[in-house]
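The structure under discussion is supplied below as structure tokens; questions concerning it will follow.
The complex appears here minus one protein chain, its other protein chains still in place.
This part shows chain A:
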Amino acid sequence: MELHILEHRLRVASIAKESIQLFTYGLIKLAFLSSKTRCKFFSLTETPEDYTIIVDEEGFLELPSSEHLSVADATWLALNVVSGGGGFSGSQPIGVTKIAKSVIAPLADQNISVFMLSTYQTDFILVRERDLPFVMHTLAAEFTILRVVNGETVAADDLGITNGFVKPKLVQRPVIHPLSSPSNMFCVTSLDPDTLPTVATLLMDVMFYSNGVKESVVGNEDSGHIRFFSFSLIEGYISLVMDVQTQQRFPNNLLFTSASGELWKMVRIGGQPLGFDECGIVAQISEPLAAADIPAYYISTFKFDHALVPEENINGVVNALQVSQAEKH
């Protein structure tokens, strides 16, 4: 297995929902006119609380500085696990489940905070740049670590840090934070970048004018529906996460879907905003899923974390996590 350390230096920011109009100019440029910017990594996720932006330093320059923009005070690097040469076992669990044991748990053991972003194409594990030596040391045993420099992968230098590591202890990691499961069903999809202009207005509507739509189509939040939409444009690849209702607004055959048409349900983690310093949250969720061989997507936002699991597994997942939660007490 290879672990690629990508060259994007990322910022994680949050825009308050009511202030979104201050930022639409920059966001539209980043999402639809990528050739006009030098941005290579852009992700926008709308939750009921806020808009979370993950963007590289080049793209960050497109956003106006404002009191309505809260920025996490760290530079983040994206890690990407590539299966490399081998790995041909037919139906592997996908997404975070696959890397739960090899990446997420060891990092949690070393108290390294991670920020997850799953897309249609792959999973990105974001770590703070200052934690990189510890990350590399922790994962060196399991992975061939490569760094991307100017688009080419080269062997990463061992930064030679050996002290300050604790021996991993085989502790149970009970789920600490409260969980909730909204009722809407989601799909994770993509589209041909060439066809992006044809749906740009629709996407803008979905991204920035959700407030109006919510009342008429989705109904209110009491029924368990939540507002969740994620758009990312990373190295030329588009990934979209939206609920089925939103998806139906797109023309037929435009969005890429799986042949089996799978749908996903969400587990939301956190009652209070989670912050950026607590470690092991992803591990708490992903380890039980990996144990049960359930595929999952995991999207962290500025305030809460979101896991997507196949709709048919949602009850099992919720039960398992609640059991884990109960163990805490």
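Here is the rule we go by: a residue touches a chain if its C-beta (ideal position, glycine included) is under 8 Å from a C-beta of that chain, and two chains touch if they have at least 3 such contacts; residues count from 1.
The rule is simple: contacts and distances are computed from a predicted model.
Student: With one chain of the assembly withheld, which option in "Cystatin LXN-type domain-containing protein", "Eukaryotic translation initiation factor 3 subunit C", "Dimethylarginine dimethylaminohydrolase 1" or "Meiosis regulator for oocyte development" matches that chain's UniProt protein name?
Tutor: "Meiosis regulator for oocyte development"
Student: Considering the whole complex, which of A:Glu262, A:Glu278 or A:Asp293 touches the chain not shown?
Tutor: Reading the full complex, the residue touching the unseen chain is A:Glu262.
Student: Kindly state which of the options A:Ser65, A:Asn252 or A:Gln272 is in contact with the chain not pictured.
Tutor: Hidden-chain contact among the options goes to A:Asn252.
Student: Pick from A:Tyr51, A:Tyr120 or A:Phe186: which residue touches the chain that isn't shown?
Tutor: Going through A:Tyr51, A:Tyr120 or A:Phe186 one by one, A:Tyr120 is the residue touching the chain not shown.
Student: Who touches the missing chain here, A:Thr37, A:Ser190 or A:Gln245?
Tutor: Selected residue, touching the omitted chain: A:Ser190.
Student: Residue by residue, what part of chain A touches the chain that was omitted?
Tutor: Output for chain A: 4, 81-83, 85-88, 92, 94-95, 118-123, 146, 148, 150-154, 187, 190, 192, 194-195, 237, 252-253, 255-263, 295.
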